[in-house]
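Heads up, one of the protein chains got dropped from this complex, but the rest are sitting where they should.
Let's turn to chain A:
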Amino acid sequence: MPSKLAISYQHVTKSFGSLKAVDDVSLEVAEGELLAIVGGSGSGKTTLLRLANRLIEADGGTITVEGEDVRNVDPVALRRRIGYVFQSGGLFPHLSVADNIGITPKLLGEPAAAIAGRVDELLELVQLDRAAHRDRLPEALSGGQRQRVGVARALAAKPRIVLMDEPFGALDPLTRDALGEDFRNLHRKLGLTSVMITHDMTEAILLADRIAVMRGGRLLAQGTPAELSTSSDAYVLELLRTPRRQVERLNALLPQSGAA
């Protein structure tokens, strides 16, 4: 395992009524790592993610972020220093692209001129044309553009950790692929620690350093794609079968020396 821990879960549990959403999960995310949490709906993956910035409070166990127990940190301050990308953007419809991106620095009390400069920088970083998008309302953007703004907003306060809840789930395959690649590059370039939720194992294998598999609130397995393939768990193997089948189909259907 590489160097320091960015996030650590130790025997964490969370129930909603009689439903155990997260059941005794222990998981560690190293600094600079890109971890994907994979699982079906109701597997507890979103709950697990939100426990890290206290959008949801744990019932039991310990969660630390950069070495600090999150229970000892003011939740609002915690959220301001952790970037969060919401499913399908979560952009505020009444605010312009620039105001959406600049919201966390504004909450932190940064001067307006500094925020404006930072917004331009971020638009460039997520490859959106500054002049064309800056003053638009979210409703005037395409799905991919909205998600790029969502990523820019998460990065605005220069967090070292970014949490992403199915960030590319609702996009068409081409946009999704491009955005995934772009994010991976950003992650490297900025030296981020990123945790990404996805229900798509192919996406997880292509983007993540390590993968954690959740089912029914329990962590079934974790490791690099290669480590996972040696798992004895039937569900994990079932998840890995889909990308394999896709590779075989693609190899059979596409000429080996194609431009793609």
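Definition applied: a contact is a pair of C-beta atoms (placed from the backbone, for glycine too) under 8 Å apart; a residue touches a chain by one contact, two chains touch by 3 or more; residues count from 1.
Here, contacts and distances are computed from a predicted model.
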For the chain that's not shown, choose its UniProt protein name out of "Xanthine dehydrogenase family protein subunit M", "Amino acid/amide ABC transporter membrane protein 1 (HAAT family)", "Osmoprotectant transport system permease protein" or "Isoquinoline 1-oxidoreductase beta subunit".
-> "Osmoprotectant transport system permease protein"
Given A:K14, A:K45 or A:R79, the correct residue touching the omitted chain is A:R79
From the listed residues A:L5, A:L55 or A:A170, report the one that touches the chain absent from this view.
-> A:L55
Determine which one of A:H94, A:K158 or A:R188 touches the chain that has been left out.
-> A:H94
Residues of chain A in contact with the chain not shown | 53, 55, 76-77, 79-80, 84, 86-88, 90-94, 103-104, 107-108, 153, 157
